[in-house]
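Once you've had a glance at the structure underneath, I'll fire off some questions.
Let's turn to subunit A:
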Amino acid sequence: MSILDSKIPEGPLADKWTKHKNDINLVNPANKRLIDVIIVGTGLAGGSAAATLAELGYNVKAFCFQDSPRRAHSIAAQGGINAAKNYQGDGDSTYRLFYDTVKGGDYRSREANVYRLAEVSTNIIDQCVAQGVPFAREYGGLLDNRSFGGVLVSRTFYAKGQTGQQLLLGAYAAMNRQIGRGKIKMYARHEMLDVVIVDGKARGIIARNLVTGEIQRHSAHAVVLATGGYGNAFYLSTYAMGSNVTAAWKAHKRGAFFANPCYTQIHPTCIPVSGDHQSKLTLMSESLRNDGRIWVPKHKKDVEAIRNGSLKPTEIAEEDRDYYLERRYPAFGNLVPRDVASRAAKERCDAGYGVNQTGEAVYLDFASAIQRYGKEQAYVKGLDVDDKKVVTDLGKKVVENKYGNLFQMYEKIVDQNPYETPMMIYPAVHYTMGGLWVDYNLMTTVPGLYAAGEANFSDHGANRLGASALMQGLADGYFVLPYTIGDYLAHDIRTGPIPTDTKEFDEAEKNVRATIDKLINNKGTKSVDHFHKRLGKIMWNKCGMARNEKDLKEAITEIAELREEFHKDVFVPGGENEYNEELAKAGRVADFLELGELFAKDALERNESAGGHFREEYQTEGGEALRVKEYQYVSAWEYKGQASEAVHHKEPLEYKNIEVKERSYK
Partner candidate 1 sequence: MSGILNSSIGRKFAMALSALFLMVFLVMHVSINFTSVFSEELFNNLSHFMGTNPLVQGLMQPILIFGVIFHFVMGFILEAKNKASRGVKYASNSAKDNSTWMSRNMLLTGVVVLAFLGLHMYDFWVHEMTVKYIEGDMSGLIDPNNTESGFRYYEELREKFVSPVRVGIYVVAFILLALHLLHGFNSSFQSIGANNKYIKGLKGFSKVYSIGIPALFIFIAVYHHFTH
Partner candidate 2 sequence: MMNLTLKIWRQKNSNDKGSIVDYPVTDISPDMSFLEMLDVLNQELIEKGEEPVAFDHDCREGICGTCSLYINGRAHGPSTRITACQLHMRSFKDGDTIYIEPWRAKAFPVIKDLIVDRTSFDRIQQAGGFISVNTSGNTQDANAIPIEKENADKAFDAATCIGCGACVASCKNSSAMLFVSAKVSQFALLPQGQVEATDRVLNMVKQMDEEGFGNCTNTGACEVECPKGISLENIARMNREYLAASFKG
């Protein structure tokens, strides 16, 4: 019997959430005023949780390291948000969204959580529209949908290429309303540096004011971490520069188990790396795969010619192109899930067909979409459908309407016009499915400490489908946590305010100060970025899109060595009582250097391939991920003083409502 109790309610799948809501304890409105909740992170999960808990009457303190809650990295999500509304009448349903998500996650997620997610997805759309989120609409004035990878229906709601920003601004507006009413106290430019545990319960945090350097104690009856994912362990990723694992990692060190750290999503459509100076990778929305076709040349001689500049991609004849996704996966074609598309790109590039100087790029081509749309428009307008120029011009217009902002972004970065020549793309680290282990109530293994959104591990299994991250963040914050946290807080109505002058706070603050002092006074010779880049190289080369036992073992050693070198030789300029970005970065990289090791250890433990975790030793003859039945569990790691000594716990996964079979997109 595992020590992990997922607290999944009894009863039929479809009734679990309703039944659970009916059974859990509530806090009466007068008592809510006596209860404080700390929320760290103000993205979709944190922002929506803060707003909702404040609406309910709790006293909320919200923290973010950005200068405004509106800038959390949820803002960068482009494509859309899934919901089983079935507005298109194409056969969608709660069950189908549940099914697609479990299958997309390669049967490594919890049935009950995913079903609940699918169930509340429709409420999210209603809620957001009521808040004034300007989703895309059709001419009739009703909401428009589009399709995303890994599914056969159109259930994705979107706001051009910036769905994330619009949803986040919705949550931010809801927060602002509560800040204006005094129910949320907002601490922007503050970073959480430790969780304070009193009598086994999370009772507060230690935070640093990033402007003044002041170390502060904040107490509460419960603490929610909505601090996002840890993909920046790879240095280069589509994450924001400030995204970090620090809050989650400190919680882990204080007793919260870390689940499935090796499940990382590598997004197939990002702009390729251009040089060593690169600080960040830019995503091109998955929605582009609705119309773009992915290919590389069929012949090596054409690849050579392209690399040395003597041939243009547009000059390669149709029969000399290898549309490898369409070839390998005729049913889903270019809309296979992200992990599948990424690996397929890597396979072609590893085989020597990469189309840029570094050999790490494939084409995403809109020429056929332009022709197809152009012909359609020419026909509608009664123009000559065989006039190439007319058709091309009309087609470009349509493509511009759909993806104009993305095309413009591409052109600004790469200096090539994607209407004329195919885009070049390559996979990049984009999302982490792993995170703090939580039960059905989103509580970690530390009582009173919750994790929501990307920071927890809960809903996506080994691979996340496109447009599901926004759905999960808002589901957790708006519709799940506000109920489940009440169940816990109902026992705290007589507790009264939590004092901060206790030995637990003393100890935590001392701990934080010691870490900072050490970094500031280290007086080494190398910058924080120097170490971060080296960590990123190890992670990408040995724990990236394809992993094997040898590499992972090497990674574990190398990361441990790098960590030691970091603590000996890092140089942090400036002082601690002032704005000091290098100091903040140093603390974050120190935590990545610990997490990285656990990451590799987890990947090594999992002797199978599943979703984003691909072990070269475990693949089918066709090169697809090969799951192993014995690994049908969640790995949850308990901290024991060092990453290398982490203790492995298993939460078995059961599938009663869905048949576990080979995940096929052919």
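For the reader, a short list of remarks on this structure follows.
Everything below uses one rule, namely that contacts are C-beta pairs under 8 Å (C-beta built on N, C-alpha and C of every residue); 3 or more make two chains touch, one makes a residue touch a chain; residues count from 1.
For anyone wondering why these and not others, all candidates are chains of the complex that A comes from, given by their letters.
Small disclaimer: the values here were computed from a predicted structure and weren't measured.
Shown alone here is subunit A; of the other chains of the complex, listed as 1 or 2, the one that touches it is 2. Note for the complex: subunit A touches candidate 2 at residues 48, 51-52, 55, 66-71, 73, 75-76, 85, 87, 120, 123-132, 134-143, 159-160, 162, 164-166, 169, 172-174, 176-177, 179-180, 186, 188, 211, 238, 240-242, 274-275, 277-280, 282-283, 408-409, 412-413, 415, 478-479, 482, 527, 529-530, 571, 573-574, 578-579, 581-582.
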